[in-house]
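Just one protein chain is left out here, and the rest sit where they should.
Then we have chain A:
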Amino acid sequence: MTVTDELVSYEDALESYDPVMGLEVHVELGTKTKMFCCCSTSLGAEPNSQTCPTCLGLPGSLPVVNATGVESAIKIGLALNCEIAEWCRFARKNYFYPDMPKNFQTSQYDEPIAFNGYLDVALEDGEIFRVEIERAHMEEDTGKSTHIGGATGRIHGASHSLLDYNRAGIPLIEIVTKPIVGAGARAPEVAKAYVTELRELIRALGVSEARMEMGQMRCDVNLSLRPNGTETFGTRSETKNVNSLRSVERAVRFEIQRHAAVLDSGGTVVQETRHFNEDTGSTTSGRIKEEAEDYRYFPEPDLVPIAPERAWVEELRAALPELPRVRRQRLKAEWGISDHEMQSVLNAGAIDPIVATIDAGAPADQARKWWMGELARRANEDDVELSALPITPEQVARVCALVAEGSLNDKLARQVIEGVLAGEGDPDQVVDKRGLAVVSDEGALGAAVDEAIAANPGVADKIRGGKVAAAGALVGAVMKATRGQADAARVRELILEKLGVQG
């Protein structure tokens, strides 16, 4: 199997085929302790320091279910419009792998805690697409293998591997869609919108931070094609661990093109696991599933069944927060922006920062301007999420306030933000340290204007002759002379005043 498979163009692929997707998303819950023991789930600890007999699978150890994990699972199920099982069990999924201490994963099989739901997702143009949910079930994460000595961290060619079991036993919720049909050419967009909406939902529920770059949310993309107008699903590929929103979109797109090429050439798609390569946007063959793996599921005998009381489920339902899509509708109206603009805010992960900035006193348009402009650009450059930038909504609100009171113009404000991001302190400290105050001394400003007029007699004549638009050139000269620290609007006023022209 070559790394770069033959592809056909996306448009040609859709001309002949109808994509069918299935998305499996794993969410690491933000519980304080693991799913079946009392070990901490905090990130960044020394390898294997957050382990105990149970999560190491030592002989004799037993699991006990984390009640908060069950509660989180039910909340997710309810928010996904699922039915909540009256009675369900854990099951053992048996397979050998060194990062799984018991060599079985405690999961759920034919009795998931939540099933039969849906999630409405908004596409770029505001259209709503309903994704049907098959199930959401509880399970535990595995440990983490680090392969040493091989290429690109893969086990192939490695001399040895290191195992960290701190992650083993962290609660996971796996959310599985029913086959997503009818998305057509918009399949990649639907996939991305679904994962985005799910992430927003998980965050709104407060059950996980769902940060994909931290591995707290991971997506597997199943994709198959069928000839347009036919009903039977084609053979699917399963692209594992697609770990950013953009990658979800790209992986779907790539697989559509790859499958189409295989089918066009009269070949058959191999049912296999594939790896997504972030750098190239392509997928490569992993292990081929010649026959379905037999996990020999059976009910976990070390745990008792879970039977969530109906009254409790209803309490949880009543306490669900405003769901993200509803909230976005509300904010869109409050901020007076279009569907498309709202979508951009969502894609940038800017909703919460903007809301927090408004809560800290900034006007909505200003808050949105900074987060979607300067800050979004910086986040993009640094390849981090907006919320991970080292600036707080309160600091952004303070910058807005300084602009509003005339102490800063936009250009200076950008420098202040740059200073905050560089760790130079709060906006006021940056203003002090960098000496970034607008020149409002009329005398000094007047002198700079006189100089500019004297240096550009031709331009001055044009303005006197009524070409007010030419004033821009003089404003620029004054701004340059004052190193940007002047209020451009006031400079313009002064120029027109001195040349005896009405603005």
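Please note the rule applied: a residue touches a chain if its C-beta (ideal position, glycine included) is under 8 Å from a C-beta of that chain, and two chains touch if they have at least 3 such contacts; residues count from 1.
Going forward, contacts and distances are computed from a predicted model.
When the listed names "Carbon monoxide dehydrogenase", "ATP synthase subunit b", "Sugar ABC transporter permease" or "Glutamyl-tRNA(Gln) amidotransferase subunit A" are checked against UniProt, the chain not shown comes out as "Glutamyl-tRNA(Gln) amidotransferase subunit A". Across A:77, A:101 or A:393, the residue that sits in touch with the chain not pictured is A:101.
Of the listed positions A:229, A:301 or A:336, the one in contact with the omitted chain in the full complex is A:301.
Interface note: of A:33, A:68, A:116 or A:161, the residue touching the hidden chain in the full complex is A:161. Listed here are the chain A residues that touch the chain not shown: 53, 56-65, 92, 94, 96, 98, 101-104, 161, 163, 292, 294, 296-298, 301-304.
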